[in-house]
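Apart from one protein chain that is not included, each protein chain of the complex appears where it belongs.
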Amino acid sequence: MAIKPLQDRVVVKMTEAEETTKSGIILTGSAKEKPEVAEVIAVGPGKKDVTMGVNKGDKVLISKYSGTNVKLDGEEFIIVKMDDILAVVD
Amino acid sequence: MAIKPLQDRVVVKMTEAEETTKSGIILTGSAKEKPEVAEVIAVGPGKKDVTMGVNKGDKVLISKYSGTNVKLDGEEFIIVKMDDILAVVD
Amino acid sequence: MAIKPLQDRVVVKMTEAEETTKSGIILTGSAKEKPEVAEVIAVGPGKKDVTMGVNKGDKVLISKYSGTNVKLDGEEFIIVKMDDILAVVD
Amino acid sequence: MAIKPLQDRVVVKMTEAEETTKSGIILTGSAKEKPEVAEVIAVGPGKKDVTMGVNKGDKVLISKYSGTNVKLDGEEFIIVKMDDILAVVD
Amino acid sequence: MAIKPLQDRVVVKMTEAEETTKSGIILTGSAKEKPEVAEVIAVGPGKKDVTMGVNKGDKVLISKYSGTNVKLDGEEFIIVKMDDILAVVD
Amino acid sequence: MAIKPLQDRVVVKMTEAEETTKSGIILTGSAKEKPEVAEVIAVGPGKKDVTMGVNKGDKVLISKYSGTNVKLDGEEFIIVKMDDILAVVD
Partner (left out) sequence: MAIKPLQDRVVVKMTEAEETTKSGIILTGSAKEKPEVAEVIAVGPGKKDVTMGVNKGDKVLISKYSGTNVKLDGEEFIIVKMDDILAVVD
């Protein structure tokens, strides 16, 4: 079963976040949102004034509280808007 | 009795969500909205700057808290805006 | 005494909602707004970027919490904006 | 002492609301705002994208919580914006 | 020391409000803001899409909760935006 | 160490506010924000639709709750947007 995101939406899948597995500590001493490292699974066609700046396979940083969780065929994904993707990680 | 949605609204009907019937567990350990798999029943004509990107019969993912519940002739529907449809599922 | 709605407003009158009279049960197990079936009594002239998509006599679905109640000559009406009308019911 | 409303503002004076004086009962069983029947006293010149659709002497319906109360020479008025006037009553 | 308001701001000075000095009673039985009668002291140059519709010396009605209090050389003023002035009183 | 404000921001430094030093009393009997007299230290280049209407050395009135405090080399400054400056005081 495949997900085809609409408009400027992007389907991502969380990866093991390196910054937390190394230390084993979750940083919570701040009111700022903890970012998440994710892999891009599918990219929507974009919409007016929004061009899609990521590709399938990219590692990206997204804000923790953005997007919608979705589980299909036993796998969990997050659907975010293009604008919720903060940066690409090489 | 038929529902004809106005403007950029879409009438959908919830299907048995596969991701929950398989496990039988509702995932609540997250502040993110649980998405819903739905079937498109009727599609509005669209409006200025919004073209309708789904067709009758499509399986779609919508955010849980979007739209308005409506019951007609014993069946329950949800009326959502086109923009509340996150993705099409094949 | 007649009500002439201004701009994109529509005067509607609630009808006996068929989906509740048949069962006699009010569905409250959801955070979503319960829609209301109403009959269109009077339609405003529309305004810039809003054309009126309903006619006097149409049966329409509106969100429960939209509009303003008004009672004139012993009858109760609701004045809603065109955009608060979700769908036409045949 | 005369009030000359600026821009798209309208000065109205509440009339005896017929829907409440007949029954003597205030309807409060609803989260919706109770409308008010008012008489138009003075009309501003309008502003960009807003033309004034009422005239001095018109009976109008306004939302209860819109506008600002003002008392001059012992009389109470309400100053509302044109867009807060829901309908004209004949 | 003179105040020169910027853009679409107006400096006003509260006058003895006639509607309260006559009766000596403050009307509080309403959720609506109590208006204030004020005299225009200085008028800003206006800004894009806002022309200044009042002159020095005009008596005006402003909403109670709009603007910023300022005290200079022992006198109290209020700096409001042009749009917070509801009406001119003759 | 010099601060160069970006876009439509202005760096100001609070002066001894004359309206409070004369009386020695802080006026708090009002829900309105207490304004502050400040001296302009540095002016940003402006941005689209915002031209900078103050110059270095001007005495200005700003709203108490606008802007961001910053301390550099032992001196305290406030960085405000041009639109948060209410008036120039001569």
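Labels A, B, C, D, E and F are assigned to the chains in the order they are written; within every chain, residues are numbered from 1.
Quick note on the criterion: contacts are C-beta pairs under 8 Å (C-beta built on N, C-alpha and C of every residue); 3 or more make two chains touch, one makes a residue touch a chain.
Note that the structure is a prediction, hence the values are computed from the model and not measured.
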{"item": "Residue ranges of chain A at the interface with the undisplayed chain", "value": "18-20, 22, 27, 30-35, 49, 53-54, 61, 63, 83, 85-90"}
{"item": "Chain F, residues in touch with the chain not shown (by the definition above)", "value": "1-7, 9, 11, 44, 48, 65, 67-74, 78-79"}
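One rule holds in what follows: only the chains that are shown with their structure count from here on.
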{"item": "Centre-of-Cα separation between chain D and chain B, whole angstrom", "value": "41"}
{"item": "Euclidean distance of C-alpha centroids - chain B vs chain F, Å", "value": "51"}
{"item": "Contacts with 2+ other chains: residues of chain E", "value": "none"}
{"item": "Touch-based graph of the chains, sorted into line, ring, star, complete or other", "value": "line"}
{"item": "Contact pairs between chains, per stated definition", "value": "A-B, B-C, C-D, D-E, E-F"}
